[in-house]
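All protein chains of the complex are present and in place, except for one that has been dropped.
The block that comes next holds chain A.
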Amino acid sequence: MTAQEVRLCGLLLQEHFGDVVEKVGTHLIRSGVLTLRALAHETKLPLDLVKKSLCVLMQHGMCAFGAGRRGPAGPVEYHIICERILHMLRYPRYIYTAKSLYGDTGELIVEEILQRGQMTMSSTVKTVADRLTHNMPEGQSMDYSEVVSAFSRLVETHFLQRCPPMASAESSSSGADNTPLPAVTQPTEPEDHPECYKLPYINLTGQGKRRRSSEDGEADPRAAKKAKTDSSERGDEGIYWQVNFQRFHLHFRDQAIISAVSCKLDQTSSEIVRTMLRMSEVTTPTHAAFTQALSANEIFRALPSSYNIARPILDQYLTLLVDDPMEFVGKTGDSGGGMFGSRSARIFRLLLRKRHLEQKQVEDFAMVPAKEAKDMLYTLLSENLVQLQEIPKTPDYAPSRTFYLYTVNQLPTARLLLQHCYKTVGNLIERRLYETKENKRLLEKSQRIEAILASLQATGAEAAQLTEVEEMITAPERQQLESLRHHINKLDSSENQVDETIFLLESYINSTQAPR
């Protein structure tokens, strides 16, 4: 964990879970693995608070526990899974994707599960139905079956998965839901569990409730297929669902590839690539660098008919895609443009493509005047985005007789840029917190006035009273509030966009490292 990552994790924890969890979390990240007592002792927090924080972190899958160094008899040790914390930056993107794929119902399901970490299917269905009912006009309500079907679709396409069963040495009774497993003290990977995507058999009928409605929506008590002996009413106690982040990441990656192709070539070729990706969705393991080989026939059959692509044209496109040098995996070049200007970006891209170039060649290929080229190359060099490779002609490395080649090392550069991105997001969050703190008084005042207005309107006050209350905020204060909102929106929006870059860089680094 680099310093920037730790800082960012701390800020994210604080934003969502408060100061206490942040303190516990950052300390645990820095220390690696700790027992409960050591953690409480070192953070100097009361034991109960530490316990609560650990429960919160485990509920959200950010903390895991295992048998300590002294074996199963010793105290349990906890460690933090940092990438789960960093995923919190991407929650809006996950929710938006769910919305675009599965509509409002899907969106609310994913949002609920993200906010609560893990949930059972029945509780999710109920909560989502209630929320949807609340937004519907009076008299209508959302049927549970619709929510259940949306949930099932999410599970079928693997966007949701079951939480892996635990069989830790310390767990007490409810062994009713598992056949006795060997004393595995680590929680298992979700993918190892064969039932990972199997929906429990629940009988949940009814509709979403409005508040204060006295509708009876209770399900018949019925035991689940897996014979849970603790007979809960819905029949799926103990089966918790969580969001499958890997699957979402695959989806984002596919989207990025398709948009890159359509930018570079044209719409039709992007359709072809989309089809290829969809076909290999289920067969390709997550971290593979290449999809499974697909024959042209298969692609032809799978193409959506609306595009009317004839067979020879398809062949032409495929040849084009194969010959393209871009390779569609790394995007380290684009970030160089912003800070150093578009000409530096050109030089950078050129170096990426040609691997090694002399200074004179750089000037020629990039069509940049010599002085500028030199200047930019040295700036890029000082920022470590390009490296210099010396190739001597003679055994003594005499400068006049040595080739100096500029080159780009993609992987270290990608890592460097990723750290910059983490730092950027950390800075954005801190700036936002600072802005909020500076104007705290004003924000509180406006909130109170809104509350007064709302209560007045609810009790049916007249317009004169309302305007009187509204005037309590003066015009310059209003302006200040407006500009504050504008700033905060900009900062939030920037966070979202930097996160897109973070995603690209992370997937590049992961896929490049995978074969090792």
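The definition used in the following text is that contacts are C-beta pairs under 8 Å (C-beta built on N, C-alpha and C of every residue); 3 or more make two chains touch, one makes a residue touch a chain; residues count from 1.
In this section, contacts and distances are computed from a predicted model.
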Task: Determine which name in "RALBP1 associated Eps domain containing 2", "NADH-ubiquinone oxidoreductase chain 2", "DNA-directed RNA polymerase III subunit RPC7-like isoform X1" or "aspartate transaminase" the UniProt entry assigns to the undisplayed chain of the complex.
output: "DNA-directed RNA polymerase III subunit RPC7-like isoform X1"
Message: One chain is left out of this view; which of A:T2, A:S259 or A:S493 touches it in the full complex?
response: A:S493
Statement: Full-complex touch with the removed chain, picking from A:V76, A:L101 or A:L443, is A:V76
Field: Residues of chain A (touch criterion as defined above) contacting the omitted chain
entry: 15-21, 36, 45-46, 48-49, 51-56, 58-60, 65, 75-76, 91-93, 95-96, 111, 115-117, 119, 123, 126-127, 130, 163, 166, 168, 170-174, 209, 211-212, 214, 216-218, 238, 240, 337-341, 371, 374, 448, 451, 489-490, 492-497
